[in-house]
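Presenting chain A:
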Amino acid sequence: MPGFATTTGGVLLILAILLPVAGLTASLALGGRRAEWIALTLAPVGVLIALAIATNVLASGAPVVYIVGGFAPPLGIALRADGFSAIMLLTTAAIISAACFFARSGFATPKGEPEARAPFTFWTLIQGLFAALNIVFLSGDLFNLFVALELLTFAAVPIVCLDGRPETLVAALRYLLFALFGSVFYLLGVGLIYGAYGTLDILLLAARVKPEPAVYAAAGLMTAGLLAKTALFPLYLWLPPAHANAPAAGSAVLSALVVKAPFFLLVRLWFDVLPKLPSETAMALLAALGSAAILVGSVLALRQQRLKLLIAYSTVAQIGYLFLMFPLALGGGAWSMDAWIGGVMQTLSHAFAKAGMFMAAGLAAQSLGHDRIKDLGGLGRAMPMTVFALGIGGLSLMGLPPSGGFAAKWLLLTASAEAGQWVWVAVILAGGLLAGGYVYRILAPALSGEPAALNSAPARSREAIALALTLVALLLGFAPQSFFSLIEIGRLPVVGP
Partner candidate 1 sequence: MITAATLSGLTGAILVGLGLYGLIADPRPLRKILAFNILGSGVFLVFGIIARRGAAAGFPADPVPQAMVITGIVVAFAASALAIAILLRLVSETGRASLRPDTPGAAQTPGD
Partner candidate 2 sequence: MTEFLLAAAGLILFTVAVGLARVLRGPGDADRLMAAQLLGTGGVAALLIVAAATGARGLEDVALGLALLAAFASVAFVNSGAPPERDDAPEAASK
Partner candidate 3 sequence: MSGALDLFSIAAISVGGFFFLAGTVGLLRFPDPLCRLHALTKVDNLGLGFIVLGLIARSDGVFGALKLVAIWALVQLAGATSAQLIARAIRRKEQIGAKSAGGSPAA
């Protein structure tokens, strides 16, 4: 039985979780200005830890493991970082750090001022999000993951309605109800799995799971719950208002990372826990829903009047691509590795591109005083760096070379073609065209006309952060070989049913 002892570097895993937890606790206790400083200090430390974890995984070529409390599974809980976890940890730490520094000007507590509501909430909850995401990527225990999902919900929902306008409150409440519904279904599935096998450890389950009623029911329940949380079509209705109404730094984290967490768990579930389940129909269904999401989300994005809403609908569409990897990567065909890397690449490139674009949109909205798309004229002259960020991010969304989005979509495309599943080929191509349409709708007015009059000039550093994130999405297209080998580490060998 593999992996039931703490490996070298294992302690990094628990540190990646406990540091933000400690930061959150201290921020709540101390409050005010200190909350901000704690968040701004710990986020970059998180990047270092994530880097160290990635190095460890790459060096050993095997997952890094930590046994919490010295009690090994099934009684205790194990943390495990494979290549996918490591890369997600790194992405999370980078984007959270960027969001923290981006948010500094909006959520500063001036010296001597008393604690204020919005900054206090933002700085504590962003650390809550950081902790929750790290647990999702590291935990090897299905119930522990339930608690992580709840943490994620509780940290994300108040950020949506931070400014207290009625429409944000409606969005937050709908989001919360969807998320709770998702958690309860997930939890019910967890219960059934425990009832059948007496363990919730992912590795132990992988060895024990057999196709039987309890497992089918659990798989269905957990998948439905996670789909509601990741906002896959047709359960996407809560997402656009929630993501479009949060403050820019919050939108960036919600769209880039928070919806990826349930997706990550779906991958864990189907690839690591249930690989022995005959699942062709289910996987085709997931991909069909993904396809519908791509088409519907893109068409709705094309019709939006507001920039942030357009970007939010584009998230609905881009999540759809992630689900194309399920039928392709889970078959054990020659193309499965391409599809796997394509899916991971889409996760990463969308995260960076979308985070940067939401920040850029927030800057534009702040400087212009509105975010109506038809009135974006002259933005390109007035805020070139911001519009450049929107353009580079858009490049990745469309899947044009040389972006990370291109690599992702190209890999998914070739995998579909090799597998002979031509429907997905058509969907990917159509999705690219539609994305081209909505990105054009942003850029065409922005790049035309005389320089727009700005209420306030954006801070250079904030523009730079947005641009840097989208550039990372671009550079993913040039990822070195070691990056790909990292993604493959710890992937359990896919066995046919």
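We adopt the following convention: a residue touches a chain if its C-beta (ideal position, glycine included) is under 8 Å from a C-beta of that chain, and two chains touch if they have at least 3 such contacts; residues count from 1.
Picked so that all candidates are chains of the complex that A comes from, given by their letters.
This one's a predicted model, so the numbers in the text were calculated from it and none came from an experiment.
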item: Pick from 1, 2 or 3, the complex member that touches chain A; value: 1
item: Footprint of candidate 1 on chain A - complex, ascending; value: 75, 103, 106, 143, 147, 150, 153-154, 157-158, 161, 163-174, 176-177, 180-181, 184, 187-188, 191-192, 194-195, 198, 241, 245-249, 306, 308, 362, 365-366, 368-371
